[in-house]
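Shown next, in structure tokens, is the structure this report addresses.
The complex is shown incomplete by one protein chain, all other protein chains being positioned as in the whole.
Chain nomenclature is as follows: A and B, assigned in order of appearance, with residue numbering initiated at 1 for each chain independently.
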Amino acid sequence: MSLRTVRTVCPRNCYCTCGMLVGVEDGRIVGIEGDPVNPATGGKVCLKGLSYVERVVHPDRLTTPLRRNARGGFDPVPWDDALADIARRLETIRRESGPSAVLYYEGSGSHGALSGLAAAFWRPFGGPTRAHGDLCWPAGLEATRLTYGDNRHNHPVLTRESRFILLWGHNPAETNVHQWNLILEARERGAKVAVVDPRSTDTTDAADLHLRPRPGTDAALALGLGHVILAEGLHDQRFVAARGLGFESYVERVAAYPPERVAQITGLEAEEVRELAREYATGRPALLVAGFGLQRHHHAGQAMRAVALLPALTGNLGVAGGGWQYANLASHCLRPPPSLPPPPEVDPRSFPTSRLGWVLQHLGDPPLRAAWFEKANPVSQHPRTAEVRRGFEGLELVVVVDQFLTDTARMAHYVLPAKTLFEEEDLVTAYWHPYVQLRQKVLDPPEGVRTETEVWRELCVRFGFGTDAFDVDPTKRLRAMLPEGREGALEELRDRPLDLSGCGDVAWADGRFLTPSGKVEFSSEEAARLWGVEPVPDYQPLEEGHAGEASRRFPLQLLTCKTRERIHSQFGNLSWIREVDRPRVLDIHPLDAAARGLADGDPARIWNARGAAEAPVRLNPGIRPGVVHVIEGRCVPEDPWMNLVTADGVTDMGWGATFYECLVEVEAVSVERADPEPEGRP
Amino acid sequence: MGRRGGGAGKGFHEAPLVLFSALAVAGAGIGGSRVLLAATGQGAWASSPWEAGVVAGLLALGVLVSTLHLGRPSRAGLALRMVGRSALTAEVLALGASLAVGALAALLPPGSAVGGLARVLLPWLSVLVLLTLGTVYRLPGQVGWGGSAFLRPLALGMVFGMVVQGAAGSWEVGGSALAVLLLVWVVDALLMVLGGRKLERTLGSAEASHPAVFRRRRLLLAVRFSLVNLVAPLAFLLAWTLLLVVVLVAGGVLLDRFLFYALAARLTTEGEVRRVEAALHRRSIAPQSSTD
Partner (left out) sequence: MKTGTPAWGPGRHGAAGFALDLGRCVGCGACVLACRMENRLPGRVSWRRIVPLNLARYLGGPTYFFSLACHHCQDPPCVRGCPSGALRKRPDGVVTLEADLCMGCRYCEMACPFKAPAYDSDAGVMTKCHLCHHRLDSGLLPACVEACPVGALGFEDDTAAGGDVAAGVDVAAGGAPDAETRVGRVLRAEEVPGFVDPGEAKPGLVLVPPVGGIRGAKYVSLESLLAAAADAASEGEGSGHG
């Protein structure tokens, strides 16, 4: 390709985690390709991977620390000044109020094992307040763990062998392009594809069956499918008898969900429920892929359990081409960095991530006075933006580490410029394929940018903490983070990704599950004990759902889904991406629009008691009436602030977020509203 | 909503071409109108040196302006490479020949044989220029530039030329020359109307090069039509000063040339997509439609 080619990997919060080959010429990245040596991602990357060529040298990329000035703008400051001031202020706060008056928040913006080095500073600091759970997927992770004992699934390439692929709340044509490729291949071999999604998407375009239930009613649909499968004798009796626990209770549960009742709850037709049940149960081997979308509400965990039981019911586990696919944590077998100081005796204080806004304002004993955010953009990406902003305004010191001046960085006192993935060697795990990959260094960071490793070390020095963890030779350090006994794999990782899990390509092939009982738990005592939920999953209507109180005033269910041009608030500011990006519009069914006097292109206000956002109307017959949608993620000023209307609820298990449990009303912007506009900075 | 990737930037880069073609139409129109005058017995078949000078001068100015349109004006000479292959090369040759012949016709003394030949040739070369100005734009997919549109520079040039000649006293108002002028006016008007109707008919799948101007096309075309085909002839018939009529027609020439480029509309994939989507939209909201 060019003078020098370096093998590395994309560390984004994304299923694919593609192996990449980077072409470097005269110290500049000139080309990026997929690495053919990764069996799951082959020789392809997505458009975002290609856009790194621009991202690394983008004119807006931060290359110096910034300090907020009196006018609300930012001035460049030298690293020494910035770190000295930050250290002084953190120390003062720690002395006066204790270490938990500081919040250390780490998001998912970049993955890499070296992020564990932050503990080398924060542990001796005494343990800052942390967040537990996350905004993304923990309800489903926990649901899967409770059902099967672990989050693992078949090797992705086995998708080709499926005869029936059920995509539930999942849009791989946008969010997992390599999976989509495999699904298309399966299709060309004769597989059928079914999709459960209230929207029409590029994925549903290729579906044989498309069911559009009301958001938040998936548990009822799953139990209804179970009902039909059992009623028609399509379940795998042998598997369930040998490998299932609590099946009788499950049978009792699904008895209450005949297709007619399911239709009433979900808004589907009874016949399409039957059809999906039959096709899924008879299309062997059948693969069920659940996205993260259907677990973004209060009763997510139980809903996910209900759905996750279907592969067990139909005996589609432990077979190539079958399975339950949600997240594959097989590659998460790395050890923490060596020579870390010991953890503090008392567990640091922590709160559910989703509640950040409330916590920043109302936590007491001690209240939060400072916060350090990295790999995150909570001001635009967290739910309930107005609360988050108010929380930020009350902090004495906010440090944000990022590559660009994001919405969150704009509210910081100090912004520290972050490196890109090309600028430090690290180990990267994945959550779709089982590979650990070595993210080899491609070039030095620009002048003025320091790696986080260097920043933590510097802070340790200033605080007088030990620097043992940093004084390890970087290569030795990476070796020590590989699983025990596999230290020698580092050299091989320079040439190819490695599956270090020992799990094998077919998950649960031996039929031994890692639950307390060793079986698939249709009924889980652990679930009841840990989370206070029913042992057998049931459908519970959402408080802020289509049948709830609030729906009388706010009758539309809002979804804010993902697209392929961005990862949340990353990439959308690049000109290469903007060339092919799509406008942020409100997808609304023509019937709902007509009832509100809205025509195509009209500016619309999407609002509820929590706030309001604006986007132009796009009449979309493909979306379920009663549901509206705007793409999420704020990358450029024109993007709407959708999280002004979302709620900061916590899921029934796993401490996840409830973005898709959101009722709104939509009206033309010109309409006067009785409620005043919520305050917020532009 | 299409994607933005691909293609040229915004802005009216054709502006120099508007000026160039206005000058070329004007100059070649004056030169070419000699053919009409001679045919109706109102003068010689040869241009006078003055006439040739005006023609050559206008054409020279036009050619100069046209090089301003080039991304690389210093490479203008490359334009003559594809003789016999490119319509644009042919147009450039015609212009060049007219310029050269016009210069000879203007500068050589009356007795000169070469000068005499040049003065006879110039009117016909001018007609050729007017034709190539039209034919060079017969391009696939350009809906406004096909069909009879290639005759528009010829018709408009003749109108302008006859009016200017009249103002200069080259012919007497009344008689066959007047009839010819009125005839050319009618031809120009007809071509405008035909062109306008064709544009409206093919609009569904055409994509305008300059949407902002395109939206106002009816008004602008009406102004152009009025200037050249209503007000000017009216002023002429009411025996207003010919100078005023010249100004009106000159304004019409400039506006005509501006609209020629500004209202360019092409059959493109985007245009086809829009046509299809509009039809699908109509079908989907029609009461008898089945939505899947």
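The rule we apply is simple: contacts are C-beta pairs under 8 Å (C-beta built on N, C-alpha and C of every residue); 3 or more make two chains touch, one makes a residue touch a chain.
Note that the structure is predicted; figures quoted are calculated from it, not measured.
A.B. asks: For the chain that's not shown, point to the residue among A:154, A:200 or A:328 touching it.
C.D. replies: A:200
A.B. asks: Check each of A:10, A:32 or A:146 against the chain that is not shown and name the one that touches it.
C.D. replies: Touches the omitted chain: A:32.
A.B. asks: Which candidate, A:231, A:270, A:386 or A:580, sits in contact with the chain we can't see?
C.D. replies: Hidden-chain contact among the options goes to A:580.
A.B. asks: Would you mind spotting which of A:64, A:570 or A:620 touches the chain that isn't drawn?
C.D. replies: Hidden-chain contact among the options goes to A:620.
A.B. asks: Have a look at B:82, B:114 or B:237 and name the one touching the chain we're not showing.
C.D. replies: The one listed residue touching the chain not shown is B:82.
A.B. asks: Under the stated touch rule, tell me which residues of chain A contact the chain that is not displayed.
C.D. replies: 30-34, 43-47, 50-51, 53, 160, 173-174, 177-178, 180-181, 184-185, 187-190, 192-193, 200, 202, 204-209, 564-565, 575-577, 579-580, 582, 618-622
A.B. asks: Which residues does chain B use to touch the chain missing from this display?
C.D. replies: Chain B touches the missing chain through residues 1-9, 13, 69-73, 75-76, 78-82, 85-89, 92, 137, 139-142, 200-201, 203-206, 208, 211, 214-215, 217, 264-284, 286, 289, 291-292.
Definition applied: only the chains that are shown with their structure count from here on.
A.B. asks: On a C-alpha centroid basis, what's the spacing between chain A and chain B, in Å?
C.D. replies: Taking the average C-alpha coordinate of chain A and of chain B, the gap between them is 61 Å.
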